[in-house]
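A quick write-up on the structure given underneath.
Only one protein chain is missing from this complex, and each of the others stays in its spot.
Note that the chains take the letters A and B in the order they are written out, and that residue 1 is the start of every chain.
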Amino acid sequence: MSTESPRVDADRTDTGKCIVLDDVHFEYPGGVVALRGVSLKIGRGETVAIVGENGAGKTTLVKHLNGLLKPSSGSVTVDGIDTRSKTVAFMARLVGFVFQNPDDQLFQNQVAREVAFGPRNLGYPTERVEELVKWAVEQVEISDLLPRHPYDLGLAQRKLVSIASIVAMDTPYIVLDEPTTGQDHPGTEKLGRLVARLGGAGKTVIAITHDMEFAAAHFARIIVMADGKVILDGTPREVFSRPAVLERAAVEPPQITRLGQLLELGECVLDEGEFLQAFSRRLAALKPSHEHEAGQPARPEEL
Amino acid sequence: MPSGDDVTMGRATLYVHRDSAIHRLNPLTKGVFFCCVVVVAFTAPSVGTVLSLLGAVVVAAVVAKVLRNLATLVLKSAFLIVFLIFVVQGLFYPGSKAALWRIGPVTVWREGLNFAVFTSARLITIIAATVLFILTTKAEDLVSEMMAHGLSRKLGYVVLMTMQIVPQMQARATAILDAQRSRGLETEGGLMKRFRAYVPIVGPLVVGSIISLETRSLAIEARGFSSPTRRVRVEEIPDSRGERISRWAAAALTALFVVWRFVSWISSSIH
Partner (left out) sequence: MDIVIDSLTYTYPGQAQPALKDISLSIQSGELCCLIGANGAGKSTLCCAIAGFVPHFYKGEMYGSVTVGGLDTVQSSIGNLARRVGIVFQNPFDQITGATLTVFAEVAFGLENLGIPRDETMRRVEDALRKVNLWDLRTRSPLELSGGQQQRLAIASVLAMDPPIIVLDEATSQLDPAGTREIWQIIAMLHASGKTLLVAEHKMEYVARHASKVVLLYKGGIAACGSPRDVFGKADIAAFGVRRPRFMELMSGLAREGLWQGEMPLTLEDAASALKKVAQS
C-alpha cells in the first residue's frame, strides 16, 4: 500500500499529461443536475477507484473524461486538450472507455475480431493491430477465448472481452464502468491483476466499483461521490478512516476495516495482516493492566 | 438497461392528456367514428360533404381541447403534399378546358384547380381525423379494449410490447452509439463513414433486442400468459350503453352511405 499521497506521483511526471476537471457542473436535458462543481486532477499511472451509491454522479463524471458528455459549465482537459473541441472518436485515442453493459459493444462473430475493432478504428497498421490484440488478451487473461463467438460466452466473460477490446487500443487512460459487477471470485482476481499490470505499464486506470475490497486492494486512490460532488479523495486508508462521511455516501468500508472499527482498534486496517498486528498489539496492551486490577500474579499458568 | 445514473426514460407518444368528454370516451368508440369519417371522406360526392366532415372534426377537437395541437400537426404533415397536389393537378389535369390564368408558358386550369381543392380537402380531413384520434386515445387502452372484445391475446400483447419497445430501442441505440464512438468509430462526416458505422450499431441493437425479447417472453410465460382461462381485467375502461349504440349506428349509417355512393356511381356510369 502506497504511503505517499497519489497526487505527488502525478506531479513527478510530465505536468502536461494529466486529466483536469475544473469546477464541472452537468445537467441532463430533463433537468436532473448530476454534477455540482467537481474539480479533480488525475495524473499518468494513477489507479483511481470511484465509489458511491447509484445516482451519485459516478457514470456522469467518467463520461466527461472521453467527451461523451460535455460540461454544462466548467471544463475538462485531457493532456491539455479541451474535450469540447474534439469528437468522441478522437478522444478515444487518449481515453479508453469500457461500458457497463458489454452487449452495447459486442457485434463481431469472433472474440479476436472484436478485440481488433478498436485499434483498427485508430488506424494502426495490421501488424501492430495483431500485436495489440495478442497483448490485450494476455493482459485480461482470456487468450483461450480468442476463437470463440462472444455470444456463446457468459455475461462475465463477455465483460472481459469488452475490457480487452478497449485495452487493445493502448490508450494512456482507461475508464472501467463497474467491471466487477457480476464477476465471480476468479474473475475479480483477474481484474485485480489487470489493474496492477496496466498501472505498472504507466497507464492511468479509473474504475467505478461497488466492491470495496477490490477498491482497497488494487487502487492507490479512492474518490467518494455523493449527490453530484466529490466528498472524499485520498488513499484507501485516508478514505476508510472516515466512517461518518462514508455513511453520507451510503458507502461501507471493507469488512476487515469495519471489524477493526467495531473493535475500536484505533487505526484503519485494510487487510488481514494489518488486523492481526493491530489486534495483537491491543491484546498485549490490555493484558498487564487486567492482571493488575484483578490482583493476580503475573503468570497465572504457574499456579 | 438503465445505467448507473437513473435518468428517466420518457416514452415518445403523440397522446396529449386533457380532461374532456372526448378523452373519456371508450377507445373503441373513437376508433369506430374515426374509421367512419375516413370512409365517408373517401367516398364523398362533393367538396361540401368533405368540408362538413372536416368541420365536425374541428368541433370535436375544440371539445377535446386539442385544437392547437391538431392544427400544428395537420399543417406539418399536409402542407407539402397539398402544395404538390395543387401544382400537379392545377397545371396538368387531363381534359381541362377552362383556363384561369396564364403565367408565361404555364397554364392554370379551372378543372385542375377544382380537382386539387377536392382532393386536398379529402386528404386534410382524413389526416385531421387520424391526428385527433391519436391525440385523444392512448394506444395501449385501444389494444386493451380490443383484447377484451376478442382480439387475440398474443397479438394484443405483441402490439403493446412493440409500442413500449420503440422508445427503449431509441435509448439503447444511443447507448450503443456512445459505446462504439468510444472505440474510435467515426459517425460524423462523409457517407462512407456513416455507412461503415451502420453494422457496429445495428448489430448489437438487433441482437440485444432479440435477447431482450427472449427473456421477456420467458417472463411473460411464467406469468401464466398461455393460460387457457379467460382474462379478468382489473382496470376496466368504462363503456356505456349509449356509446355502444352510437358505434353501431355510426357503422350502419356509414355502410348505407357507401352503398348509396356505389349505386349512384354505377347508375351514372350506365347513363
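Simple rule for what comes next: contacts are C-beta pairs under 8 Å (C-beta built on N, C-alpha and C of every residue); 3 or more make two chains touch, one makes a residue touch a chain.
Every value quoted in this text rests on a predicted model; they were computed, and no experiment measured them.
Here the chain not displayed is in touch, across the complete complex, with A, B. Checked against the full complex, the candidates B:35, B:151, B:207 or B:220 give a single residue touching the omitted chain, namely B:220. Touching the missing chain, out of A:70, A:210 or A:229, is residue A:210. The set of chain A residues touching the chain not shown comprises 53-55, 154-157, 181-187, 210, 213, 250-252, 254-256, 258-259, 262-263, 272, 275-276, 279-280, 282-283, 286. In the full complex, the hidden chain is touched by chain B at residues 1-2, 6, 8-9, 11, 138, 140, 157, 160-161, 164-165, 167-168, 212, 215-216, 218-227, 229-235.
What we mean here is this: only the chains that are shown with their structure count from here on.
Here the CA centre of chain A is 49 Å from the CA centre of chain B.
Per the touch definition, chain B reaches chain A in the complex via residues 1, 3-8, 10, 172, 175-176, 178-188, 199-200, 203-204, 207-208, 211.
Listed in rising order, the residues of chain A touching chain B in the complex are 28, 30, 32, 34, 54-55, 57-60, 63, 66, 68, 87-89, 92-93, 96-97, 99-101, 103-107, 117-118, 121-122, 151, 165-166, 169, 177-178, 208.
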